[in-house]
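Input: one structure, supplied below.
Of the protein chains in this complex, all but one are displayed in their positions.
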Amino acid sequence: MLLRDKLSLVEVFRITWKLDFMIILVCSLAYFADTYWLKRHISIPVSVTGVLGTALAFFIGFNNNQAYDRWWEGRKIWGAIVNDSRSWARNLLNYCDNGKAGEVPHIARRMIFRHIAFLHALKANLRKTGDLYYEGYLSKKEAEDVSNSHNIPNAILNIQAADLQQLRELGAVDGFCFRDLNALLTQQCDHMGAAERIRNTVFPPSYLFFTRVFIWFFVILNTFMLAESIGYWSVVFGWAVGFVFHVTHQNGISIMNPFEQNPMSLPLDSISRTIEINLLEMLGHQPLPSPVEPVGKHYLL
Amino acid sequence: MLLRDKLSLVEVFRITWKLDFMIILVCSLAYFADTYWLKRHISIPVSVTGVLGTALAFFIGFNNNQAYDRWWEGRKIWGAIVNDSRSWARNLLNYCDNGKAGEVPHIARRMIFRHIAFLHALKANLRKTGDLYYEGYLSKKEAEDVSNSHNIPNAILNIQAADLQQLRELGAVDGFCFRDLNALLTQQCDHMGAAERIRNTVFPPSYLFFTRVFIWFFVILNTFMLAESIGYWSVVFGWAVGFVFHVTHQNGISIMNPFEQNPMSLPLDSISRTIEINLLEMLGHQPLPSPVEPVGKHYLL
Amino acid sequence: MLLRDKLSLVEVFRITWKLDFMIILVCSLAYFADTYWLKRHISIPVSVTGVLGTALAFFIGFNNNQAYDRWWEGRKIWGAIVNDSRSWARNLLNYCDNGKAGEVPHIARRMIFRHIAFLHALKANLRKTGDLYYEGYLSKKEAEDVSNSHNIPNAILNIQAADLQQLRELGAVDGFCFRDLNALLTQQCDHMGAAERIRNTVFPPSYLFFTRVFIWFFVILNTFMLAESIGYWSVVFGWAVGFVFHVTHQNGISIMNPFEQNPMSLPLDSISRTIEINLLEMLGHQPLPSPVEPVGKHYLL
Amino acid sequence: MLLRDKLSLVEVFRITWKLDFMIILVCSLAYFADTYWLKRHISIPVSVTGVLGTALAFFIGFNNNQAYDRWWEGRKIWGAIVNDSRSWARNLLNYCDNGKAGEVPHIARRMIFRHIAFLHALKANLRKTGDLYYEGYLSKKEAEDVSNSHNIPNAILNIQAADLQQLRELGAVDGFCFRDLNALLTQQCDHMGAAERIRNTVFPPSYLFFTRVFIWFFVILNTFMLAESIGYWSVVFGWAVGFVFHVTHQNGISIMNPFEQNPMSLPLDSISRTIEINLLEMLGHQPLPSPVEPVGKHYLL
Partner (left out) sequence: MLLRDKLSLVEVFRITWKLDFMIILVCSLAYFADTYWLKRHISIPVSVTGVLGTALAFFIGFNNNQAYDRWWEGRKIWGAIVNDSRSWARNLLNYCDNGKAGEVPHIARRMIFRHIAFLHALKANLRKTGDLYYEGYLSKKEAEDVSNSHNIPNAILNIQAADLQQLRELGAVDGFCFRDLNALLTQQCDHMGAAERIRNTVFPPSYLFFTRVFIWFFVILNTFMLAESIGYWSVVFGWAVGFVFHVTHQNGISIMNPFEQNPMSLPLDSISRTIEINLLEMLGHQPLPSPVEPVGKHYLL
């Protein structure tokens, strides 16, 4: 997640120079093609680029809308994970009847620790990093069992359910409290699945492919049209208009896969660390890990 | 589900050549009609195609929006099926009181197997393939009973409910746990119905029909207009603009019925296999089936 | 619900001939008015129709969006009714403790029959047909009681609640199961209310009225403008552009009230018959009624 | 809620004459300013009004979308109130164990009457009418207590909760039934709050203010531009275009505050009377009040 809404000219150039170069190259070629060949035969009517430009603005807007929806849904899912994590710890710490058996507080504590493991395992899964940080919050035995599974966070949830059943059999939670805790477990499973859905579902590639093709189409036609009235200046203005369309399209694409590990994606490191701190604090754990710092005061991962 | 967002020129041609041919034919006819007849009488004003083009961009955008919503809702439904499948297995495996009667674990196991049957039967139903793969996860008796039903997945849910009642009568689940399991059963019924709703509800055909008519309208008028200023080049540029509108319209249509069995549809084979693996793994079943491979590294079914 | 997305020219003509005639009439009048009067004084600038056309495309798009949302919400409501109907029957058939009293299975059966009555009464209410088909699924006494009510489907729900309470008093369902069944009853009441809301709430008429006025406005101005450059051909092209705008507007209006009984509306006959068959099948009833056939292979009611 | 989607010319004039007058005045001034001053110096390029007009269509469309959403959300809230009212009465009438104590039926009845009071108090609150009709459905004591409260409908809900607790203490409802009834009470509180939210939250005024300013801006520039080519006719066509933009903007504003008491607002009188009739009928009350009649067959309040 970027933190600043100002970019210096240098940064803009660093981000877009490849694109700039490509557009200028294409506009130059179009300019020469028009000047030394096409112009001698025909003159492109203005209306063609007008209609194409308007239509393109629509189609880019459509892609951006869907991209933003994916990004914001991803953010909502992790927001819900934050909320359910706090409720999970609050319920376990306050509603277990500790008088029933000596081991009850231990079970509750390890269910909270294990939830932190779930978060980190889910994050590693979504980002495909293979990060094993989550193992620190599991017992050795659990870490081993879980590591053989096709879906590690899901395997952790199964252990949680087994412990929840044990709490119930020990009489530490009654049926009412059991349902509240199990509802939270089910919701964690739902959030996990929803995040996987976004990560695994490719945005229809034909939309992106053809939009990109149409933008190049438009850039070329626009340069043809401009070349006839303003000569080699058509490269400058062709680039300017092409830049607006291409950059807006790129903006959409950059947030389309919100669980990747880059400056535009959701700051999963920071979010999961915040929950970690919240939960450890509720457990009275010392010392607390420090929050994730922005990279170069610039973005959060 | 397509996996790559790049298409080679050859592929684009393979997908669109019929359309290309049609557009070029129509543009050519329009060019001749204009040159040898219409031009002698009138000159089409630019504004007509400008207004029509803008309006069309809207109407195509509208169709695409609704198409995408159908596709994404379909994906969400199957995402929810994934989540509820995992919760179904987790609850049955952990919350049944196995001490009550020797048959309890068997009932729980067969309820999980039967859920896999439900998935495959639902998939076969949505795609109208008549695939009988689901029978492998049912007893012979159940498979027979179910095959006479108008709606096979629904009939499977009824057997699940009968087994759930049996678990309860045996004392293996109490009322609290019963409600959680029955809620999952009801949700499976809801997802099934929601998927059927999308498959059975035709997108208002008049929207698609008239949008297609209007695009041809626009292509012809546009070629008329171009023919007057750029002669036979109007066929080229008429095709270019027509291509943008037609392809965008096609993009929308291609994802409108997300449960069909084609490269643009949702990868139901892959999703249901993933759940199958997850559930069999939770049951400790060996060997696990292998995940569905992309067809030609290109798309998932 | 229309089933085909192709219309022959004849059908298009049959549907739109009144509109075509009106547009041609208005365009002709505008042409004469321009040629014999207005043209002598002024020449309408192109920009006026450009701006108006774009703005109109927006406003028509807005109406169509809301119309589609009403239609799709209506479809979702009836989809939810399908799901809840199946769950209602599944719960009643499987979770009632038949050992408690001899009449329990009879009560459960009549509650399922009565649900079919509810569906047909709701449909008749939404379509204002006064159809009494629903009475066949009620006892004579109930049919009489219910027929005096202001809202027949609501009265049927009240009888369902009384029977549910009886099941509970007989000990056939416990509190847990009671809550699940009552939740379904409450949801049926919610769906009924949601469908009534759509039927009873007129889409803000000023939106439709003024959009229609503005389209005529635009058609006239456009013809004025065209008449100056292309003479009597302005009637042809004025019709063409007017046709696009009017037909798109009509498309929206045709799905705005999804519970009417016409080819564009939701196929309530077909949906409620499907549920009827599903429920009778679950009851082991013979013979089953046949599904609703499309009218002329063309549309479902 | 308007009932007809046709307005006579007279009515249109009655609604819009002030606006018409203002637009014509402004256009005339612009015409004179252009003719006797601006024209001598410059000629406004067409492109300015083209771009401005398109942009304006967007911004008006945005406001209208949000206005419609407020209106429809308001309608949904009152639709949900209808549903929950029926469920409230159905649950109270059918699920109370009347055998427990003689006063149980009386408590249930007065809880239904009191719900009608809640509806009318909520309506009076939303419309700020100070209407005391609701007192007729409360006991004298209750009416007095409630009238001292800052929020009368909320105070009524508190009395409902006290009675619900009494039913429970008398053993007339068990815990399961208590939760269903309390859920309905909580939902009534939610609907009340949601309706208050819409009424109390001003739509961001800067959006409306600047959109209005920009429309006048556009009307003036458009008249300048027209004046140069068509002279005093610019007043006519300037008015025509201005009328389209202004009226569309007004349409949005007219439904932005759906709980006011005017012909465009939601028919709260009619809706709450319908519930009143439904509930009294369920209680077997005679005679029933008559439904609210449309005002001049024209609109419902």
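Worth a mention:
For clarity, chains are labelled A, B, C and D in written order, and residue numbers in each chain start from 1.
The rule is short, and it goes like this: a contact is a pair of C-beta atoms (placed from the backbone, for glycine too) under 8 Å apart; a residue touches a chain by one contact, two chains touch by 3 or more.
Nothing here was measured: the structure is a model prediction, and the numbers come from that model.
Screening D:4, D:128 or D:179 for touch with the missing chain picks out D:179. Across D:64, D:125 or D:154, the residue that sits in touch with the chain not pictured is D:154.
The chain not shown here touches chain A at positions 1-7, 12, 46, 49-50, 53-54, 56-58, 60-61, 64-65, 68, 71-72, 75-76, 79-80, 82-83, 86-87, 90-91, 93-95, 174-177, 179-180, 222, 225-226, 229-231, 233, 237, 240-241, 244-245, 247-248, 251, 254-255, 264, 277-278, 281-282, 288. Hidden from this view is one chain, which touches chain D at 41-48, 50-52, 54-56, 58-59, 61-62, 66, 149-151, 154, 157-158, 161-162, 164-165, 175-176, 178-179, 182-183, 185-186, 189-190, 192-194, 196-197, 201-202, 204-210, 213-214, 217, 221.
Here, only the chains that are shown with their structure count from here on.
Any chain bridging chain B and chain C, meaning touching each of them, is missing here; the list is empty.
Residue numbering at the chain A/chain B interface overlaps only partly, since under half of the positions present are found in both copies.
Between the Cα centres of chain B and chain D there is a gap of 38 Å.
Averaging Cα coordinates per chain places chain A and chain B 24 Å apart. Contact with two or more other chains is made by residues 46, 50, 54, 56, 58, 61, 175-176, 179 of chain C. Under the stated contact rule, the graph of chain-to-chain touches is a line, running from one end chain to the other without closing. By the contact rule set out at the top, the touching chain pairs are A-B, B-C, C-D.
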